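Only one protein chain is missing; all other protein chains are in place.
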């Protein structure tokens, strides 16, 4: 599951009077629990050790959060994926 | 002071992985009490967890008190390191 699926963005109003350099795009999390509904049985699982690492047994709920700093560092050396 | 061998961490992680599957399935079964496959998987992991812990406790001492592990002499459950120290 692509982790970017679980995030949405919006563009806040930017005033010429704002003192800080503007953040043009704001990101927010819309995690999988908002979309799955009542979990159907038999969903695809991680093996035990990978489940522990992911924090969930079921792949459809896996939604790791990375800070923008981490994402930037990851795209620089292509190691963002866990 | 007791020093832990490097394999302590990987052996502990195997237990943590087995017990994590158990926790996940336990929460799932509260809302899906009739899922026979999940119940079978739960019981498989209970079996695995018990056997991993038996071997782990023999090497590093009791993991639980209050009768959930057998006690040896001296009573090693009380010995450091505690989970936040390792």
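Here the chain labels run A and B in written order, and each chain numbers its own residues starting at 1.
In this text, a residue touches a chain if its C-beta (ideal position, glycine included) is under 8 Å from a C-beta of that chain, and two chains touch if they have at least 3 such contacts.
Note that in this section contacts and distances are computed from a predicted model.
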item	value
Choices "Spore coat protein CotJC", "ABC transporter ATP-binding protein", "Protein FixA" or "Electron transfer flavoprotein subunit alpha" - which one is the UniProt name of the chain not shown	"Spore coat protein CotJC"
Visible chains that the absent chain touches, using the contact criterion stated earlier	A, B
Residue of B:27, B:55 or B:71 touching the missing chain in the full complex	B:27
Footprint left on chain B by the chain that the document does not show	9, 12-13, 15-16, 19-20, 23-24, 26-28, 30-31, 62-66, 68, 77, 82-84
Positions on chain A contacted by the hidden chain, ascending	29, 31-33, 36-40, 52-56, 61-70
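The rule we apply is simple: only the chains that are shown with their structure count from here on.
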item	value
Where chain A and chain B are represented by their mean Cα positions, the distance between them in whole Å	31
Interfacial residue positions of chain A with respect to chain B in the complex	38-39, 41-42, 48-49, 51-52, 56-58
Chain B - residues contacting chain A, complex	13-14, 16-18, 20-21, 24-25, 28, 31-32, 35, 37-38, 45
